[in-house]
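Have a look at this one.
A single protein chain has been omitted; all remaining protein chains appear in their positions.
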Amino acid sequence: MSKSVSFITRNFGKYNPASLVSYELIGGFTALRKALDMDGDAIAKVLSDNGVQGRGGAAYDMGRKWSQARSVPGPHKCVVCNADEGEPGTFKDRELLSKDPFQLLEGMIIAGWSVGADNGYIYMREEYAHLRPQLLSAIKQCEDAGYLGDNILGHEGFNYRIHLYSGAGAYVCGEGSALCESLEGHSGRPRMKPPFIKQCGAFHLPTCVNNVESLSLVPPLLLDKDGFYKSQGTPDCPGTKLISVCGNVKDPGVFEVPFGITLREIIYDLAGGIEDGHQLQLVQLGGASGRLASPAQLDTQYTYKGMKGADLTAIGSGAVLVVDERTSVIGFLRMTQQFFCHESCGQCTPCREGNRHIARFLEKIAEGTHTEEDLKLMEKYANIMSTASMCGLGETAQSALLSAMKRFPEVFAVKKEVAVR
Amino acid sequence: MKPFAQKMNELTPEMVELVDRVIDAHDGDATQLVGILLDLEAAVERHYIPEPAAYYLAERLEIHPTQVYDVITFYSALHDKPRAKYTLQVCDSAPCRVKDSDALCETLKRLLNLEIGEVTYDGRFSIEKVPCFGACDVSPAVRVNGVVYGHLDSEERIIDMLQQLD
Partner (left out) sequence: MSEKKIIHLTINHMPVEVPEGTRIIEAARTIGIDIPHLCYHPDQSIKAHCRMCMVEVTGQRKLLAACSTLVWEGMEVVTDSKRVYDAQVGVLDLILADHHQNCLSCSRNNNCDLQNLCRRFNRLKPDLPDVSMAEEPRLDNPSIVRDPSKCVKCGRCVKVCSEVQGIGALSFTGRSTDCKVTTAFDLPMNETDCVLCGQCTLVCPVGALTEVDHTSHVRHALHDSKKHVVVQIAPSIRVSVGDDFGLEPGELVTGKLITALKMMGFEKVFDTNFSADLTIMEEGSELLQRIEKGGRLPLITSCSPGWVNFMEKHHPELIGNLSTAKSPQGMFGAVLKTYYAQRMGWDPKDIFSVSIMPCTAKKFEATRPELGRDGYQDVDVVLTTRELAKLIRYEGLDLPGLPESEFDAPLGTGSGAGAIFGATGGVMEAALRTAYELYTKKELPKLEFEQVRGEVGGIKEATIDLDGTPLKVAVVNGLKNAKEIIRRIQSGEAEYLFVEIMACPGGCIGGGGQPIGTTNEKRQARIKALYELDKDLPLRKSHENPDIKTIYEEFFGAPLSHKSHELLHTEYFPRPKRYDFSPYIEKYRKFLPEYQK
């Protein structure tokens, strides 16, 4: 099996991302033309047949999502592209946005056609503000060329526009309903569900939210006559995935890999291995909300099932953060905890209050002054957070801690003198 | 070294003009409040939203001033207090921390004789710790007014970065 492949990234470096003409010269927008001859259900079926799961973290069957969005009645619907890539250690969407913006726009237009939407919104994190001018210009060029606007490519009644909205530094806005709140000019506090955003999302309209990578995958999939995508990966998890590898590795970066590759191959073959003279301590998968893998788990297959079977975060955002022995496990957990203390929206009790108490427990553990009682309480509140929080942020904030308690029990051991006391 | 404490109490005609311009660029659409505030903050020299400007904005967009204040306080890219002309945002998330961004932060503090949250007497520099801004492949990194400077793992490179800001 080759270590990295080129499917979603096939256009990288092949055209000038500032120029629509340059994109058209390499075959851009043929997928859209093909899609416009298909009906929405057929497009959704292509996604389902290829086993595409959403790339944002929740891994929802994308074809199903589109056909559900299509079946929601209503004269106005929207497609939202979630470009709020906020998981620390994730930067694969940045590559797609900067190196192949037209593929994303094409994917969004196909999404609009497929689900019957009249507006598309790209919600891009503020941290990527430097990509705004290029993306705005790309949207403008598409409008001028008739790929956006009224009666697109002569299809009577297919009116669709794309708008670029900016986040402003809030990790929680990656959550669908918080994103919708932010799009409407409010603080990004997640909404109560139901209603679900597929029925009532942005601007109170039925909303179909997809990640940048999910949408960018659509054009190559529609053109994939030979079944290249499906031939990649493993039988129960076909296809390729973009991953961001960073931390204490020699060659950090974004790689497109076939599913089924092992963590070892990712770290040692693609990212050049651990920095000189150091040893692997742990790997965090999927960003700050991801579980920790110990060095013993390096041969785990990178598939949804394989990761789940190893009690690891199932792919998620595709982040692979490699940490060597210079950072202790507790030290690392404190970094993650600090992130959640900063990013909790503060709306629901378990997440707002839980994070700060967990941070205090971790501080005690780092000092070595904790007791068995502290450990029990810490685990209790971590569990309450994951079971009683209002949204996915609070639910997954303690993934790293809970997995570390299983995988690195020795670092939590109570110091003897404290135990006696 | 003391915090920059100038407070703008009144809305100058220039500020009115600026707010009007930003609002018009967003079609006077209140749903674009987050973008409006970001643009406004970028255009104000001290990179913050002065209170009178927030009130004016609320009146123009016909929304409650509380909504504007809520949005400013909720998003970490928006501020209601004056900041520096160049705010050095040091990534404080794990991917940069494991690449020793703590040392980078200490070096910046020493070179500029600044504590986190302070502003130099001339209002030019300040240091902030911020969560991941997606430059993990070039960590440890600093972001200044939207521009990322990566691989800041030596004092030379840090000084070089600071010189580029002038």
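First chain written, first letter: the chains are A and B, and each begins at residue 1.
In the analysis below, a residue touches a chain if its C-beta (ideal position, glycine included) is under 8 Å from a C-beta of that chain, and two chains touch if they have at least 3 such contacts.
Here the structure is a predicted model, which is why all the values come from computation and not from measurement.
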Interface partners of the hidden chain - shown chains only, full complex considered: A, B
Identified contact with the non-displayed chain, of B:Leu11, B:Ala103 or B:Val138: B:Leu11
Please pick, from B:Tyr48, B:Phe74, B:Phe133 or B:Tyr149, the residue that touches the omitted chain in the full complex. B:Phe74
Of the residues A:Val72, A:Leu223 or A:Ile384, which one touches the chain left out of the display? A:Ile384
Residue-wise, where is chain B in contact with the chain that is not depicted? 11, 16, 51-52, 54-56, 58-60, 64-70, 73-74, 76, 80
In the complete complex, the non-displayed chain touches which residues of chain A? 170, 187, 189, 192-194, 341-350, 352-357, 360, 377, 380-381, 384, 387-390, 395
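The criterion applied here is as follows: only the chains that are shown with their structure count from here on.
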Centre distance in Å when chain A and chain B are each reduced to the mean of their C-alpha atoms: 26
Seen from chain A, its contact residues with chain B in the complex are 85-91, 94, 125-130, 165-171, 182-189, 203, 244, 246-248, 252-254, 284, 288, 321, 323-324, 326-327, 332, 335-336, 338-339, 342-343, 345
Could you pull out which chain B residues touch chain A in their complex? 30-35, 37-38, 63, 67, 70-71, 74-78, 92-95, 97-99, 130-137, 139, 143, 146-148
